[in-house]
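Other chains dropped; remaining ones untouched in position.
The first chain written gets the first letter, and so on, giving A and B; residue counts start at 1 in each chain.
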């Protein structure tokens, strides 16, 4: 029997991206969709159709008719009586209000930043810090919730922590400098980035982004210490830019390691990273978390972003850096709307079901 | 009376880019154009016209008729009797053979890398290391040339050294990490980068580029020590990528400084850098070498590359970096086919005329 799922923020681009992942999911079934009061009462199909009759859906594979025929509910009054799990994809301000309402009774996996920095809340990245799930119990106890809130990180952080984790586990990491070349889909559609502003251009600033990159990684790579996460002492310095790429964040990473690393050792650590997690065989998991490219011209967003169904992080150009102490440098590519967003959230939920944090009905 | 100039490699894209700069130049007049034997004997106009009658010229403002009507000469047999100055824009292998022939009698300003690493040869960047011109005399003496060879650096190096020099002069620089987002024009046209390969994409590798960036800066920022340049001890680590931008190299720079810097001090050092050079009033010089943007969304290649006629380097997002010792970070933008190529070469020549290294006729 499948878990009954509600998707909140279902009309927005971030919410839509859950649909292809959940459309024929073996464990989850979308039973409810919610959005702002403006869409409430319409069918999901109607809510996605604009005044001119155009279907405003940009997430690829269409939801099946059972989903399109659901009546959109007002997110502020969402009935969760027969719902086992909520995927929430709303703006941070809305999340701060709505998610606690849901969490009283129901597990919530969230793409918003609202609760990421709460002490009793883990930021979870599938395959990276599954042990942090224990913090859910602290959260439930402290807040008196039957459910819980588990956010995933900012999409730019995901690829970074996936690739840093095997380094932390082998050669150790002192600090990190990263320059990102981020895709347009990361900016969403409201307002998003105009074609006029990005064709033949690079925009060297993404408001708020660098702070998230510098902060969230330390928590994700931190250590569960009783009823809190002890953040890793990992200084990160980021410059985040926007480039004319549709999907897939590219990041040029420079790492000061704790000890001199052999490149083959590092490659092996990356290539085999998450093996146990992958072997759980969760429905949305790729066959490997990291693919290490030997071809120096890779990874490239257009050719590599869909690797492992958009869930495999690509690493290329791994080499020594002769400037930093025990320096390493590489380029990574992570699919920002799959591993870095909806599909990553679903994989996290799958793990939490597997591990018993989300009860099966 | 104007200096009579020959442009070698005039049919190629790098050579063509000299034309708009020299078209109505107050000091220089193009009297001769040379290319490979294949084009020799045609008029320049014919040599630029392909079999289908299309004019294969991509450098903007057309050369005036006097130039288009010149007969293209075989670069290997170029007569320099009445030529005061050669601008050479040929591939490195060809440069290694041709440029010494010319230098016997005539000053050569070169865009090629062939002689950049010779001990008696300065790599010159207008406004940055004008004192290195003294090395020309060493070169002339050692090689028995009346002329000389002065190369400009790789176009990716130019913006970097322009912005590092004021840092070196004020707060000092220990080492540098840089990620570049380079324009397509830097790859030229033979073969260049296909639209199929770069639209909606980033290519994380440019063969040979990182080595040049890591090496040439040290020489340019070095100190003239008798008959050689003592390279600056300045470790540079680069990751060079190609992005879907037509012109203008963007570079995200992280600097470990020698001492803690006040941001206003650094801005001021950059903004006023090269003031004396600029005040020489050379024809191709901009009104300032560096423009410091306060708007965090700048510089952007499409909007800022033409600043100062493509000769002003833009710096934006100047801020502290909390990871590196006395860390600073910023984003720069440099026009790779103007300041970083033909127009930079012409400005260098203008200085060498001004300073007497290139004799007026």
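General remarks:
To be clear about the criterion, contacts are C-beta pairs under 8 Å (C-beta built on N, C-alpha and C of every residue); 3 or more make two chains touch, one makes a residue touch a chain.
Please read all numbers here as calculations on a predicted model, not as lab measurements.
What's in place is 2 chains of the same protein, and the file's complete complex has 4 copies in all.
By our rule, only the chains that are shown with their structure count from here on.
With centres defined as mean CA coordinates, chain B is found 43 Å away from chain A. Contacts from chain B toward chain A in the complex involve residues 175-177, 179, 181, 199-205, 207, 235-237, 239, 241, 243-246, 250, 252, 254, 296-303, 316-317, 321-324, 327, 329, 331.
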